[in-house]
Every structure is written in C-alpha cells, then in structure tokens.
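One protein chain is absent from this view; the other protein chains keep their places.
Chains: A, B and C, in written order; residue numbering restarts at 1 for each.
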Amino acid sequence: MNSSSGQTWAVSEHKTLAELAEQMREFTGARDWHRFHDPKSLMLALMGEVGELSELLQWLSAEQAEELAKSDPLNQRLGEEMSDVLLYLVRLADVCNVNLDKAVQSKLRSNEERFPVADFHGDAPIKN
Amino acid sequence: MNSSSGQTWAVSEHKTLAELAEQMREFTGARDWHRFHDPKSLMLALMGEVGELSELLQWLSAEQAEELAKSDPLNQRLGEEMSDVLLYLVRLADVCNVNLDKAVQSKLRSNEERFPVADFHGDAPIKN
Amino acid sequence: MNSSSGQTWAVSEHKTLAELAEQMREFTGARDWHRFHDPKSLMLALMGEVGELSELLQWLSAEQAEELAKSDPLNQRLGEEMSDVLLYLVRLADVCNVNLDKAVQSKLRSNEERFPVADFHGDAPIKN
Partner (left out) sequence: MNSSSGQTWAVSEHKTLAELAEQMREFTGARDWHRFHDPKSLMLALMGEVGELSELLQWLSAEQAEELAKSDPLNQRLGEEMSDVLLYLVRLADVCNVNLDKAVQSKLRSNEERFPVADFHGDAPIKN
C-alpha cells in the first residue's frame, strides 16, 4: 500500500478500518488508556459523541440542515464529530475482536437479500 | 467492483470509507431511498442503531461484557449492530459532503496534539 | 393526593417523580434486578429506549412527524417508548441518589436566568 516515495499522504487519506483500529490501539496504548477501554465504557463514549453530532443539527429545519451541512462552518464541525463517533466505534470493535471490515460487508450482502430492489423501491423500510 | 484477477475478496474485505459511501449510495439509490436520507433523518436512524448496539451490552457486568463480546453469539450480534452504525454514519457523511477519510485523519492529528503522551499517560481525559 | 374513596385512578394518573421512583424500585426489587441496575448499565438501557423512540420518527418528514405523532397508531407507540425512556431515567436517578424533582426545578430556574426572554426571543440557543 505504500512505498519509499512520498505517497504517505495518499495512504493517510485512505486508511482501511483495520489500519484505523491499529492507529487507535497505538494511540490509546501510548497513553495507558487501554484499562479505560472496556466495551461498556466505550459504548458510553460513543453515545457521548453521537450526542455532540446530534446537537449540531437539532435546531435546523430539514432544508437548512441539508444546505448548511455542505459548507463551513457546519461541514467542518460535522466532520469532527463524525470522526469521534467513528474512532470510538472502531475502538469498540477492536476491543470486542470484531472484524468491522468483514462484518460490514456481510451486513451489506444481507441487506441486499432483505430488501430486494423490486419490493422496496420507494418505500422506506419503516420499523415497528 | 472488480475484475478478472480474483482479487475481489481482498477488495471486499478492505473497502475504504469512500468505497463504502459509494456502495451505500448505490444501494439506497436503487431503492429510491435518497429522498428519506436527509441529515436529520439519518441522524435519527444512526441513534436507532446505537440503541440496538447498546442493548447488547446493557445487563452484562464489565467483566462479562469483555469476555462474552469476544465469542459468539455476542460477537456476531455486535458485528451486525456495529455495521449498521457504521453504514448510517458513512451515509450521513456522504449526504453532508463530509470526506470522512480526511476528517478522521485530521482528528487523529489533532488528538495527538491535544493529548501529549507525556501529560496524559494513565489519566483518562475525563470531560466536564 | 387522595383518600379513602376510590380515587386511586386519579392517583395513578398523576404520580410524582418520587412515586415513580418508588414504584420502579419495588418492581425491580421483586424480580431481584437491583444487581443489574448500576449507573452505567442503566445508562445503556436508557440509550436502548432512546434508540427505539428515535426509530419511530426517523423516516418521516418534519411535517409528517408533526401530524402523525398526534394520532394512533404512532401516538400510542410514542407513548410506550417515551415511558420506557422515562422509567429508566427515573431508575437511574434513584440509584444515583439524585432527587429528580428538585434537580429539574433547579434547572428550570437556571434556564430562566441563562436565557432571558429579552435576549433570546426567537433565536434558538444553538450550541457550538
């Protein structure tokens, strides 16, 4: 994936989920934070970040949200909070020995089967 | 998504976030679900999946959670719900024109600066 | 709040938060569930219910949500999930020795000071 040649930037732009997990493991290990990172604690941390993401959109109308989200300053803020959600999710998967790459591909395949295009075209898969 | 070379498996196991976003865009486009996918609606869907993930751990002790999470059936269930969280997060980023790859690398760099190893070794960065 | 007279229904319709906490304490005690009800576990359970509530609204437009929420079947479903959120919140407060009645009145007073009518009329108190 890389080389001698200054392509590090490209690499850092396209980490796989496994590489992200590795990065986070090193980051937290260096700070001796592994002992805080049990599944339930990481789940609460994930909820904290989901809450921060949610707050960015809460008082905008649907139309405002769609429009403002695409440019700064909101675009920048959304990226920051989405990153926090992603990083805790990746970390949670890592401590649970979940291969998130594999799990997500498996989920995509099962979604294809569960929601055939012919049956669900235009209807939301409303739960409950 | 790929070709004659037999590398399809490798590819499908290591999608980048941008590839995942593309996959989700096609999946939802084929079902005409784009019209449901505004930022606030996707945020609520993300919360729904975070809730399902949370329920898997709620009544386990910290020790049980750490142990049971690593083997089936819980490991499998965690992978499924984590995937749902990831897919809605990726979709939310996509409709907001957020480059999640880039945002997460930028966040990792800023975390390195914000939490120097020397200062934070062993102390949780407790908020509030 | 009442008497000898068959007004029990009125009472059961207007429990105070302290009475709700007491009811939940008895309910969980009778089932020996107290040992599952530590703060972090209840927090995860609360999230699970918030997620179920969120799912009821996720694919509705803002206008549909406002309209459909007020009549059945959605009104009934919302009441059920809101109750679950409330019950776990009351239970969480109870195990943390938080007097929710008192806390909420104190919060209301501080909100009055923080958001003077003259300054905030018509502007959302957008965070961030």
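Keep this in mind: contacts are C-beta pairs under 8 Å (C-beta built on N, C-alpha and C of every residue); 3 or more make two chains touch, one makes a residue touch a chain.
Because the structure is predicted, anything quoted here is derived from the model rather than measured.
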Looking at A:S41, A:S83 or A:Q105, which makes contact with the chain not pictured?
A:S41
Suppose we count only contacts with the excluded chain; which residues of chain C make the list?
12-18, 20, 23, 27, 30-33, 36, 38-41, 43, 46-48, 50, 53-54, 57, 60, 62, 65-66, 69-70, 75, 78-80, 82-87, 89, 92-93, 95-108, 111-112, 115, 117, 120-122, 124, 127
Even though one chain is hidden, which residues of chain A still touch it in the full complex?
36, 40-41, 44-45, 47-52, 54-55, 57-60, 62
Where the unshown chain meets chain B, residue by residue
40-41, 43-44, 47, 55-56, 59, 61-62, 77, 124, 126-128
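Here is the rule we go by: only the chains that are shown with their structure count from here on.
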Thinking of each chain as a vertex joined to the chains it touches, would you call that graph a line, ring, star, complete, or other?
complete
What is the distance in Å between the mean C-alpha positions of chain A and chain B?
3
Gap in Å, rounded to a whole number, between the CA centres of chain C and chain B
29
Junction residues of chain C, two or more chains touched:
40-41, 44, 47, 52, 55, 59, 62
